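Below are the structure tokens for one structure; questions will follow.
Note that one protein chain is taken out, while the other chains of the complex remain in position.
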Amino acid sequence: MKKRTWLSMLLVLVLMFSLLAGCGSPAEEPAETGEPSEEPAEPSEEDVVITVAAGAVGQELELTQMAAQMYMDDNPGVVVEVLDTPDLAQDRLGLYLQFFEAQSSEVDVYQIDVIWPGDLEEHFVDLYEYGAEAVVGEHFPAIVENNTVDGRLVAIPWFTDAGLLYYRTDLLEKYDLDPPETWEELAQQAQVIQQGERDEGNQDFVGFVWQGDAYEGLTCNALEWIASNEGGTIISPEGIITINNENAVEMIDMAATWVGTISPEGVTGMAEEDARAIWQGGNAAFMRNWPYAYSLGQEDDSAVKDRFDVSPLPAGANGEPAATLGGWQLAVSRYSENPEIAADVALFMASYDMQKMRAVDGSLNPTIMDLYEDDDVLEAAPFFGSLYDVFTNAVARPSTASAPNYNAVSTAFFRAVHDVLNGNLDAATAFEELELDLQDITGFDIE
Amino acid sequence: MKKHRKSNFAKREERTAYKLLVPALIILLLIAIYPLGQVFYTSFTDRQFASGQETEFVGFDNYRRLLSVTVQQLEPLVDEETNQIVIDDETGNTVYERPIDVLPRDPIRYREYRQFSLMGNQYVLGATDVDFIDAIKNTVVFTVTSVFLELVLGLGVALVVNSNFKGKGATRTAMLIPWAVITVVSARMWEWMLAPNRTGMFNMLLDRFGLTDGSIAFLASSSFQLPAMIAVDVWKTTPFMALLLLAGLQTIPDELYEAAAIDGAGPVKQFFSITFPLLKPAMAVALIFRTLDALRVFDVFQVLLGQSEYSMATYNYFQLIGNRNMGLASAIGVIIFIIIFGFAIIYIKSLGVEMDETS
Partner (left out) sequence: MKPHKTFRQRLLKLGFYFVLMIIFVYLLFPFYWAINSSLKTEAQLQMTPATMVPRNPATGELAPTLQNYRVVFDNQQFVRGVMNSTIIAFSTTALALVAGSFAAFALGKLRFRGKKPTLYLILAMTMFPQVTVLAGLYAVIRALSLPALISLILSYMIFTLPFTTWVLTSFFRGLPMALLESAQVDGATPFQTFYKIMLPLTAPAMVTTGLLAFIAAWNEYLFALTFTSIEPSARTVPVAIAYFTGAVARQEPFGEIMAAAVLVTVPIVLLVLFFQRRIVAGLTAGAVKG
């Protein structure tokens, strides 16, 4: 008897849950991504709904929602909804690809990584057809060039990023050193400081941390080393494979000597957050990282608060400093039902005023050059001034030149570099193989 | 007369069986048949994921690209002037040709996978897709080791929990915790614990016990990578194994043990003459599903090793999402499918569990 009550209970449960699940239809609740006060009113029949897929990060998302609200205030009849997407670039790309594969019209505007315009170009409209001509000159030319595929402006720059050298001002002073200008100097200084700090009892102290795990971040780091030594950018903008050259080999071999000396063994497993954890715990003299680590390092409970500064990355023996270009763009889907309005929304969000708001309130680096001289921006984020030079000299990854195979190119590259860093190969052998791999992938000529 | 009645009954039984199977089959066909069929079909094409490009039928090209291997002999290098075999000054070993010069490049290029010597000759094993061959090796080693350890530990845990002792309930609940922690999160948790300095739990403990200086790069150095993956997986899925085995243990009647005890059989003999044979069916099912999951291992490799070492499934993910090479990715899926099928049949045959017998 008892068994049967139990069974019928189970059946009831099934029914209940399937009913519940059935009722929980999608339209029941609007996207619950922000503060309720900013929640757009339920769109009526005639309203045009534009969905913007953007970053989910707290303040960043709020700023995007604020911009959406401003657009709606100016344009009655248009409802701009912000769809938050995963912060992890790979997850975000996976999601977008599912939308594109299904040719979904559900998302109109996409926030895309600086390395995606080439690969995803076929899914986006040409923004020049929607009036981007007028504003494109305000943005950093390197980014605009990166976002231009066969003369089409695939995406409008939104905010940017580039590699920086973080250094401990207190330690440089203590050991009487100036910020390093070449990689060689950096290695020497890191060695001196690391030895000194360890002798004083901090056994966890390391000289230099960076991103050495086998992932896109290593491509960024290694590209900076190579480009700063006149070693090219793996594949030239004209589509020639240039990686197997002496300057590149020299730099990668040099970086391999850092592993286990001025950088911990584990650096070949580190991404941005791993490096920052060591740095912000006060256990590193130098760090290569993106600008985001600046404001976090200045927080009250940070061990390096007011004890560090940033500068452009060092240069190789044969070249000038280089920083890999990062950052995000806005692109309009070809499958959108209202591309014209969607393009207008995208251009609005990437406009001077909106970028200024994002710079002042969210420390997001603008792509519009004049904003680096804007008093309000500089007051809110004084270190932006020193970033201007870094951004103007930033090196783009060869994503547009190698499209649609950039991911395969980058993967082959960072895995080859990773092999060298781990001491399995020397750089000359690795790059000899790599250039053949790249030829297989892209079909390009070798220099 | 009797025969007739029996066949009537058998017919009714058969009809009931089909009726009972209907819900499960409908659900599976509805949801799975198209995706699975598509994977098989796509694996014979050069389809690009999320692309308007024309798709062509390419036959077995994807499989050939993934699985082709070759062995080539490496000749010793001969100095052109002296006509003598070149010897490395430092190591005193003979210098051989470089694999990159020997391995074929047309129509597909082979890359060096391993070098080995046999009967005084030096050979190179080349593969068209070194990464995938490596992924298969990693995954199979991972699967065999972790499933074996899980079986041993899981059986131990199940036997312990099945015996009567104080704190049985608590143990049973505690043992399930690792399985209950969300997989993606548990991978992140282990990544943090395995950090290459003393912010990580393991390095901190090793240092505290004075075993190392607390800077082992568990996830970056190749000798620790697979063992670390196995440790995480064993931790996470031993409970799964244990719970299934426990359920199997509980269906073994106590009377059997009592009878055996009266016959004077010790615990070891009881285990091998009663527990093990009667546990075989549960064990076979547990093994099949654990192996199936282990061969498809994704989260742990993806989060902890990224692209420095692949499992078959992370390589699949990288080909599909990263390179958008849907044809190739589907072929990888089919290969994984076949390997899993092979394992399942081995288990069923070797454990002697007959799947079509009724009693």
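Every chain is named by a letter (A and B) in the order it is written, and numbering of its residues begins at 1.
Just so we're on the same page, a residue touches a chain if its C-beta (ideal position, glycine included) is under 8 Å from a C-beta of that chain, and two chains touch if they have at least 3 such contacts.
Not measured: the values here are computed from a predicted model.
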Visible chains that the absent chain touches, using the contact criterion stated earlier: A, B
Hidden-chain contact residue, picked from the options B:L66, B:L103, B:M229 or B:L246: B:L246
Which residue of B:L77, B:V140, B:V160 or B:A260 touches the chain not shown here: B:V160
Missing-partner contacts on chain B, residue numbers: 9-10, 12-14, 16-21, 23-25, 27-28, 30-32, 34-39, 49, 153, 156-157, 160, 165, 169, 171-186, 188-190, 192-193, 197-201, 204, 207-208, 214, 235, 238-240, 243-244, 246-247, 250-251, 253-256, 278, 281-282, 284-285, 288-289, 292, 296, 298-299, 312-313, 316-317, 320-321, 326, 329-330, 332-333, 336-337, 340-341, 344, 353, 355-359
Contact set of chain A toward the excluded chain (per top definition): 2-4, 6-7, 10-11, 13-14, 17-18, 20-22, 24-26, 28-33, 55-60, 83-88, 91, 94-95, 98-99, 101-102, 104, 106-107, 204, 272-273, 276-278, 280-281, 283, 290, 292, 295-296, 301-303, 362-363
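The working rule: only the chains that are shown with their structure count from here on.
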Residues of chain B defined as touching chain A within the complex: 48-52, 100, 105, 109, 111, 195-199, 213-217, 219-222, 306-308, 318, 321-324
Residues of chain A defined as touching chain B within the complex: 90, 93-94, 96-98, 100-101, 119, 122-123, 203-204, 212-215, 264-270, 274, 277-278, 281, 283, 404-405, 407-408, 411, 414-415, 418, 422, 432-433, 436-437, 440
